[in-house]
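The complex appears here minus one protein chain, its other protein chains still in place.
The block that comes next holds chain A.
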Amino acid sequence: MASVIPVILILAIVLGLMACGYLFVPKGLHQTTIRTAIMLTLASCYLMWMVTYMAQLHPLISES
């Protein structure tokens, strides 16, 4: 049964990945850039996936 649980699960995974991205990027000339890029990418891709998933959870119309 389609449920909201995958959304929360994936959210947790993405937050974990973002934390890893923040902590494990090596100090260097491009640390800020790489960190920001990784975290923003993860966040925006998750957002889009979440919206797409939730839009189809309990569809109000069925196809014809």
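Keep in mind that, in the parts below, a residue touches a chain if its C-beta (ideal position, glycine included) is under 8 Å from a C-beta of that chain, and two chains touch if they have at least 3 such contacts; residues count from 1.
Please note the rule applied: contacts and distances are computed from a predicted model.
Participant: Which protein name, taken from UniProt, belongs to the chain you can't see among "Ribosome biogenesis protein BOP1", "Large ribosomal subunit protein bL20m", "glutathione transferase" or "V-type proton ATPase subunit a"?
Facilitator: Choosing among "Ribosome biogenesis protein BOP1", "Large ribosomal subunit protein bL20m", "glutathione transferase" or "V-type proton ATPase subunit a", the correct UniProt name is "V-type proton ATPase subunit a".
Participant: By the contact criterion defined above, which parts of chain A meet the unshown chain? Give residue numbers in ascending order.
Facilitator: So the residues of chain A touching the unseen chain are 1-2, 4, 6, 27-33, 36-37, 40-41, 44-45, 47-49, 51-64.
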